[in-house]
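Pasting a structure here, questions to come.
Heads up, this is only part of the complex; the chains shown haven't been moved.
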Amino acid sequence: MSDVQNQVMKGSFKLSRVGVRNVKKPVMVRRPGKDVTLIVTFDLFVDLPAELKGSHMSRNLEVLSRVIDETVRKQVSGLEDLGAMICQELLLRHEYAKYSEVRMSADYFLERSLGNGTSSLESYTLKASASSIKGGPTKKCIGVEVIGMTACPCAMEEVRKIRGVSKDDTNASITHNQRNVTSVSLEVPMDTQLEADKLIKIVESCLSSPTYEILKRADEAQVVISAHANPKFVEDVVRDVLGKILEEFKNLPDDVHVKAKSESFESIHKHNAYAERDTTLGELRA
Amino acid sequence: MSDVQNQVMKGSFKLSRVGVRNVKKPVMVRRPGKDVTLIVTFDLFVDLPAELKGSHMSRNLEVLSRVIDETVRKQVSGLEDLGAMICQELLLRHEYAKYSEVRMSADYFLERSLGNGTSSLESYTLKASASSIKGGPTKKCIGVEVIGMTACPCAMEEVRKIRGVSKDDTNASITHNQRNVTSVSLEVPMDTQLEADKLIKIVESCLSSPTYEILKRADEAQVVISAHANPKFVEDVVRDVLGKILEEFKNLPDDVHVKAKSESFESIHKHNAYAERDTTLGELRA
């Protein structure tokens, strides 16, 4: 049977990524101690050789649907593993493709407590991806996006100078603080299991303070005091995340890709402050 | 000439608003002491009687284009006046319509200084609208959206209690502060000229502090100190804006509609704090 997509092209160009974007599906994943429903937004791509007119777009949706259905029987422990399964299946169904790629994003929730009895369900974003080369390796990447708080060390120091307050004064000086979004992602080998919850914990420990949906008045004061005892530039946040990643994942190989970024919605400016590092564990260890 | 839109309908329903959304056009307006190019996003609507199948959508774009062209000769002093001109023209071109409405939004810039010699161009959003009733009045509405800073009075008080600091201590206590977006809009009679720059000034004076794109270290400290000397809930911001509107526009009639809202991107939470009042000058004066 002939079809338009299979027309042979002459003198044309190969394409790096052809596929579909913004497909939403509910997915059940096995998280530590529980099964969780995630509402996942997917982008799916394969490459296209120069001699073929079109990619069979509907196959992307069929693969997605089938692999998600399988997860009812064959539990997946994370989005990145689901992505890897989809990538391998995409290469089987698009017989002309040498490369496949899947990107995923989903809201995610964890219980958090200030240690005073009150706890609340906090929201995070999971960002995972996977890619596969025909006859070659499949890679998977798991990342988290965490909303937290930064308090500026520079303005704190300047206010101290103006007020003549010593750095030894235990009552930290006032400064500007603000909402911050920090992300970290790691590209790991297929046989490595890396827990998103652990990445979230690392990021939260590197901010001036985590944030909480439910805070009674005394809790508010405690968060404010903690944040001011722990002032951070976006530069500090990214570096601390990188340092803790190195410590936590000593066994991961040098070629693991890591990307960390932090953006503060500055309370004293209309613009955002931003820092990022895009590197490998090997380079960080050097 | 027959066309699909003019088909007569039986037993159908009238429609409240039919038109086009998200049309972008550059517009030149005469601002205090200067001519300014605004990149404006327009929505344009008329109503549609039950007996007509369709509105002539292209007339909206023709009216928009013609009225904007006219502004080259016939200068307009504000978006709301441009909107009023468009509304009246929409009713002429859509002979079946009894109501027309235009909504507009544009980035806007004003020079701001901390009073230390440094100044910077700060960005704001103008939000204007107009509506017209056939054989009746045309109304115009001008609003501004201002990014600023709020510092929380409650957390400040709680930290004071914990630390045993007296309220008389002139060194304000630490608290959480954050980016805030506050808007105010007024619907005024056609013959009233109301300056957007004045509304921006009012909003900025009601926040814990305005924000600035360029702040040297000493300036940062000054903004932080000012904001902490002036802690505000979103509730305070909205009420202060309403109070200053009453003061500033004593001559405006009671039926002028006013809407003020304030949203803080809480640094200690993942959600936003919000307050609004939707009312008339008459109700505020009561």
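We call the chains A and B, going by the order they appear; numbering starts again at 1 in every chain.
By definition in this document, a contact is a pair of C-beta atoms (placed from the backbone, for glycine too) under 8 Å apart; a residue touches a chain by one contact, two chains touch by 3 or more.
Fair warning: this is a prediction, and the values are worked out from it, not measured in the lab.
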- Entire complex copy count, 2 subunits given: 4
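Throughout what follows, only the chains that are shown with their structure count from here on.
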- Provide the C-alpha centroid distance between chain A and chain B, rounded to the nearest whole angstrom. 36
- Message: Residue numbers of chain A touching chain B in their complex, please.
- Response: 122-123, 147, 149, 152, 154-155, 158-159, 161-163, 165, 171-179, 209, 211-213, 215, 217-218, 220-221, 223-225, 227-228, 265-271
